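Excluded from the complex is one protein chain; the other protein chains are retained at their positions.
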Amino acid sequence: MLARPSTRRNFLRSGVQVVAGMGAFVSALKPLADFDVDTLGGVEGFLQKHYKEMSADDMKASLARIESDVKRRFDVDVVARDIKPVDGVEFVYALNLSRCVGCRKCVHACVQENNQSRSPEIQYIRVLEMPKGTLDIEKGNHHYDRPTVPDEDHFYMPIQCHQCDDPPCTKVCPVEATWTEPDGITVVDYDWCIGCRYCEAACPYWARRFNFAEPTIPKEELIAKKDAAEAKGEQLEVNYLSNRPRPVGVVEKCTFCLHRTREGKMPACLEVCPVGARKFGNILDSTSEVAQILKTKRVFVLKEELGTNPRFFYYFDERYPQDSSQKSFEGMPGMPEITRTHGASKGEPK
Amino acid sequence: MREYTRFLQRCFRLSFVGTKLYKFWMLFLSVVALIGLNAWAKQAVGGLATTGMTDQVSWGLYIANFTFLVGMAAAAVMLVIPVYVYKNKDLHDLVIFGELLAVAAVTMCLMFIMADMGRPDRGLHLFMRFNWPISVLTWDVIVLNGYLALNLHICGYLIWCAYNERKPGKAFYIPFVFLAIFWAFSIHTVTAFLYSGLGGRPFWNSAVLAPRFLASAFAAGPAFLVLTLLVINRFTKYDVPRAALQTLRGIITVALTINMFLLGCEVFTEFYTDSTHAASAHYLFEGLGGKHALVPWIWTAIALNTFALVVLYSPFKRRVVFYAPACGAMIVGIWIEKGMGLIVPGFIPTPLGEVFEYVPTLNETLVCFGIWAAGLLLFTILVRVTIPVLSGELTKNKLYSTDSFS
Partner (left out) sequence: MHQTVLTAVFLALAGWFLVGSGPADIPLAERNVVTLEMVQPTTLRTPLGPNPTIIVGGVKKTCQTCHEIWDSGVRQNKSLVQHLDTWLSHGENDNCLSCHNREDRGMLSDREGNPIPFGDSAALCSQCHGPTWRDWQSGAHGRTNGYWDKSKGEQVRQQCVACHDPHHPAFPQLETFPAPNTLRQITDEHAGDHVLEGPIGRFREVIRSEREAKAEANAKEAAAKRAALDAKYKELGIERGEK
């Protein structure tokens, strides 16, 4: 066909070239040999439908897959559930900035409750140490590491997903992998997200996290959780839209612990808050704590000018809670000596 | 149909034939593309943690290159408009190169998006639950793929006609050409809307972003074409009309001027107001909180663009020795300004004020080089095949002698 005479030698030579080229191509893909298809959810995961399109049977199959997936990854037996929103309930969070002392206990309780990856580290709550005199969060320090808190010069501002009524994050998702539920909680279908991270760019509160690597949770910590649950006569549960261990390459976020709150419980961050700065409840019930706070306190939301209409309110008390000179209790009888009980251990968990 | 397969076959074989220089160029591109493929395979196994991206800076080099390349693709129309709207004859024969560039650029865009996705295996979800028209990203998916299809059709049709020694039927491509003109504006505008629609990112949330995108695209795209045409002129028998290069120069000069002007407008608004929203601009131009990774880059970009602008307005503008470096400088300058200089600082500081830097990893950089190499490989092959067909050396009835290609 081509004008150049295709002699046999020529043909052979170009054959060798082509083979060498193909060889290089195939060997370039060699890293894929280490690839574990299970991390992506296998065939079943691949064929699974969108959360809103699943029938009861589909959901059952999916939950069974989640259970065996957790077993495979962490060697722990769990019960997977899909708890639905309750009618007549819309969740609202309120946080008392006059009370928060910035101890970050909520951050770590959340990690435990929601099975976030420990390394690379994923946390839903960020506590900002704010210099007194400003409410501009750009002035806050995320990395304060003093042995004890609060510091007299600062106040503390925890920030997590604000469960916006007008969420910019769900708007941008190309595949509707994230949406707002009737009870006001913005959720992610971890089995539908394609990992484009557009929502992460869109969220004005930096509330979304991406699983850059396969999330790791130390097995012992899951077992400790299971033991604790069994001691209470319960099983270790995980929930489809919230705290089940996530696959790699998808986005996740705070869900106000919907697996707890939809069953009437308080979120984990609230339960552990030692100062009672966190308040949670049903805003449609006018007697609830949050309704009372919205009625009686002067509340504000972050970045109100963006029109996101958050379900997360901050408020203050009338006066500063205490005279700072009262606080030098150190060495007084009955005062606990504060040493940090946590340390950092090197390396990779699991 | 049989004829068509034969045509493809011949094109395929033709792409392996050429001078020594051509072959080494192709070898070089293949090697880089393969290294990139290897790096991508590693990324597929390790996850996006192999890149320098983090929750703080959640888009990096991939999206930066994507943004730049959308501009390159859109710029193809800068050749089409003078020809079909203003009936400029000089550029007529060159239109096809613009469209080939568009095809290659859009292909690279799609590859960059694939590389950036956390779960490319779920790409199918786009077909099953497409959040259109709410998500701007779905618009981008449509316009980019549509643009690719349009350009493939136009180039393919023209080449196919030339191959069959037919005169192209106007009805089969002129409407598409006009559609492509509007479409080109849309791809870049929609891509700008991807960013400017995010209220939580004040650095991007500016109405001037889309015009800026268009202006920079209409400078960098034609500049790249000028370089391509110079290469074609130098290494093939194809004779590029001088006048065409000068027409392109006019376009580039105006576009670059507008781009620099708009950049100036942004800089003024940010720094004169000096509200807290200017934090990203501060980070970009002078550093913030002791971090200044991007500062040398943006000033390099500004220096390159200024150099290009000065050359383009100077008396030497007609001389290739000045003109070509100016084009090169401008491409690099705009790549930095629009890629690194636009995407990355949008994330710094984070919406919560954390100043967290982004440094691309080696693996990520290799993937980028690989995609560029693959794109250039595609572009080279397309150009390689097109030239003999268009010049009537390779047709249905003519055997094409490789010796004539030098």
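When the chains are written out, they are named A and B in that same order, and each has its own residue count from 1.
As a convention for this text, a residue touches a chain if its C-beta (ideal position, glycine included) is under 8 Å from a C-beta of that chain, and two chains touch if they have at least 3 such contacts.
All values derive from a computational prediction rather than experimental measurement.
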| item | value |
| --- | --- |
| Neighbouring shown chains of the undisplayed chain, as defined at the top | A, B |
| Hidden-chain contact residue, picked from the options A:Arg73, A:Arg126 or A:His259 | A:Arg126 |
| Residue, one of B:Val45, B:Ile142, B:Leu179 or B:Val295, that touches the chain absent here | B:Val45 |
| Selected residue (touches chain absent from view) among A:Thr134, A:Gln235 or A:Asn309 | A:Thr134 |
| Subunit A residues touching the omitted chain (full complex) | 13-14, 16-17, 20-21, 23-24, 26-28, 30-31, 34, 94, 96, 99, 101-105, 107-109, 111-112, 118-123, 126, 129, 131-134, 139-150, 152-153, 212-213, 221, 224-225, 228, 261, 263-266, 270-276, 279-282, 288-290, 292-293, 296-297, 315, 317-318, 321-349 |
| Residues of subunit B (touch criterion as defined above) contacting the omitted chain | 20, 23-24, 27, 30-31, 34-35, 38-39, 42-43, 45-47, 49-50, 52, 54-56, 289-290, 354-357, 361, 363 |
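Quick note on the criterion: only the chains that are shown with their structure count from here on.
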| item | value |
| --- | --- |
| Centre distance in Å when subunit A and subunit B are each reduced to the mean of their C-alpha atoms | 36 |
| Partner subunit B, residues of subunit A touching it in the complex | 1-4, 14, 21, 24-25, 28-32, 34-35, 40, 46, 50, 53, 120, 122, 126, 128, 136-140, 142, 159, 168, 171-177, 192-198, 200-206, 208-214, 248-251, 303, 306-308 |
| Complex contact set, residues of subunit B against subunit A | 9-10, 13-14, 16-17, 30, 34-35, 37-38, 41-42, 44-49, 51, 53-56, 58-59, 116-123, 125-126, 128-131, 134-138, 141, 194, 197-201, 276, 279, 346-347, 349-354, 399-403 |
